[in-house]
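Structure below; questions to follow.
One protein chain is absent from this view; the other protein chains keep their places.
Labels run A and B following the written order; every chain starts at residue 1.
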Amino acid sequence: MKLSKESVLGLIALATFLLLAVIAPGFLSSNNINSMMFQLPEFGLIALAMMVVIVTGGIDLSITYIAALSGVGAALMLTNGYGILPAIIVAILFALACGAFNGFVVSKIGVSPILVTLGTMVLFEGIILAITKGSSISGFSEGYSLIGNGYYLGLVPLSIVIFAVFAIITAILLSKTSWGRSVYMYGSNETATLFSGVKNSRVLMKVYLYASLLAAISAIIMTSRYNSVKVDLGSSYLLQSVAAAVLGGTNIHGGYGKVIGTVYAVMIFQFIRNGLNLLGFHSSLVDVVIGAILILVLAMNFFSDKFKKIAETKNAGKAA
Amino acid sequence: MKALLKQKEISILAIILLIGAVLSFVSPVFLTIGNFLDIIEGNVVIGILAIGMTLIIITSDIDVSVAALTTAVAVSIGYLFTFLPDSWISVLLLFLIAPVIGLVMGLINGLLVSIIEIPAIVVTLGTLNIIAGLVLYITNGNYVNSTNFPQSFMAFANYELLGLPILIYLLAVVAIGTWFILKHTLIGRSVLAIGGNTQSSVRVGIDYKKVKLFVFAYMGFLAGIAAIAQTAYTKAVDPNGMLGLELTVIAAVVLGGANIHGGRGSIHGTLLGVLLLAIMQNGMILARIDTYWQNVVTGAIIVIAVSYDHLSYKRSQDKLAKIEVEA
Partner (left out) sequence: MKKLTMILFAALLLVGILAGCVAENSGSSDSGGDAEAGGESEGESVQAGGEDGLDIAVVPKLVGIPYFNASESGAIEAGEDLEVNVNYTGPTQADASAQVKVIEDLISKNVDVIAVAPNDPASVEPVLKKAKEQGIHVMDWDTPADKELVDLSVKQVDDEEFGRHMAKKLVEAMGTEEGEIAILTGGLSAANLNLWIEAAQKEFDENYPGIEIVSEKIPTEEKQQVAYQKTLDLLKSYPDLKGVLAVSTPAPLGAAQAVQEEGLQDEVSVVGSALPTDSAPFLEDGSLDTAVLWDPGKLGYLTVALGKMLAEGEMPEDGQEIEGVGEITVKEDGKTVIMGPPADFTKENAADFDF
């Protein structure tokens, strides 16, 4: 039986889970499983956002600052006495504004995404600093804190349900809609896509808007979970999210990438971080392990591809 | 003259001159030799790393592990100091050992990229995590300060030739050396060829893997030299001191006109890119811009610069196309 890249990754996720369940004390405790489910969504959403952008062959280095800025938007509304819904709307609007700016420069002016987002990363960070003067905004209502800390039906953390919903939406958007197909087409061959009658700039604009929407959702979960927002909210997720997307099989040059792969990759990261913490590893060694896994899995992909090719040529030879 | 004006680097030079003009108007200190020497000396490390990064970006790859690499070499230098005797031979030895350590780590990146064919950003993200994690684990983030440095190294670090700090010469040697390699050696020409068009360059017989291996190994080599420069400049080894520097380096290279999709890029362009970032940093305090707005200004200038640069490039390409049609 041939397994897809994603299924192999799924097996790796399952194997890490089982391995850690055996060796890490308390890994399987209900308490720990629960806290992992609370930890995963915020990073998972950022990783999905990054993946969508990478599928187009781009990268969004400003994504975590978009999230932070959108969190600031929500925090400003909440601390000024507005309700939860207006706060969420403002958070999303803040993020969409950032996404539209990125999208405009990338799609209309045509500057390469890494350059644009490198600049907007500094720009958005600056805007947050100018608004907050560097201090944190905190103290939100009980109701708002339920988004990141509450349970759905009293059973599953609400945030992981939100994550699952957005993962499914993203999967459907990418695979079932014409926009999704154009995204993949654009990622594999820009010019051919243009000549086949697709409005590239519109497709791209939507990609950056959608990525910033996901960042906003992540920001809402984070601000609710931490009851506070500061300029560096989630900044450690930036390079990690790129790593998760490529570990999940997304082609860094664009054209390929699946939601399920990224989800598995996020799970692997989550299991390892948590498991190694429980085992009492020094935190800097956790980074080492994650880096090693990244390289190992991709090297494995390379060798399995190679063996497959060799096997195919052999079979072809036999048939002849 | 016209050929010169057409060059892509001209637009970045124009932006630098514009900002420079504004700054010298706002602050009398800006246009002094002392200030310029400070700016250049303070950016030697970024400059050396950016030159190496230019080669990688020309071949349409990227290396995000440079800061971690440089830190790893700098930390090794710090440990070496406890073994080396206090004489000028130590400094010489350092210039042999440090680049070799860097070269070995660069080779690992290069092997993974060229032989195993893992995309460079993934490889270097991985090695970034591994190297930075190990450095932090081994050093525990502890400083090595100048009390442990041999006097000969301190003398080297403070040495000035014709009124210019030694580090500036180091940058010049690296820049000219790399320019020479790019223009006048087979491997350098291959770098440009692969960046321009991978398929046709492979067809004409250029060894793609060898070139990839070369650019990453050379990056490692330069990271070793940059580590010496960093240690000489800060007169201390701080394992956290270069955190996040890789993005500044990449920003400098692409601002300097190198195309992230490969094929375009030059040493003098990159140096202009470094200069632009350096002047902006320097200008913030000189122009007395409010602390909280500094990032807004920096970010806005980067976005405007890259957009302007891209628009003028597109315009010149359009013109080129028209001329071809007319002819």
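Here are some notes:
The rule is simple: a contact is a pair of C-beta atoms (placed from the backbone, for glycine too) under 8 Å apart; a residue touches a chain by one contact, two chains touch by 3 or more.
On a predicted model such as this, the values are computed, not experimentally measured, just so you know.
Contact with the omitted chain, checked across B:Ser24, B:Thr198, B:Gln281 or B:Ser316, is made by B:Gln281. Residue A:Ser4 is the one among A:Ser4, A:Thr177, A:Ser196 or A:Asn315 that touches the chain missing from this view.
The hidden chain makes contact, of the residues A:Ser182, A:Thr250 or A:Asn274, with A:Asn274. Contacts to the hidden chain, counted on chain B, fall at residues 27, 29, 32, 34-35, 38, 42, 133, 136, 139-143, 145-147, 233-236, 238-241, 243, 281-282, 284-286, 288, 290-292. Although one chain is not shown, part of chain A still touches it, namely residues 2-4, 6-7, 10-11, 13-14, 17, 25-39, 42, 129, 132-136, 138-139, 145, 148-149, 151, 154-157, 160, 164, 222, 225-228, 230-236, 260, 263, 267, 273-274, 277-278, 280, 282-284, 286-287.
Note that only the chains that are shown with their structure count from here on.
With centres defined as mean CA coordinates, chain B is found 30 Å away from chain A. If you check the complex, the residues on chain B that touch chain A are 64, 112, 116-119, 121-123, 125-130, 132-134, 136-137, 247, 250-251, 254-255, 259-261, 292-300, 302-303, 305-307, 310-311, 314. Per the touch definition, chain A reaches chain B in the complex via residues 61, 105, 109-112, 114-116, 118-127, 129-130, 133-134, 239, 242-243, 246, 251-253, 282, 284-288, 290-292, 294-295, 298-299, 302.
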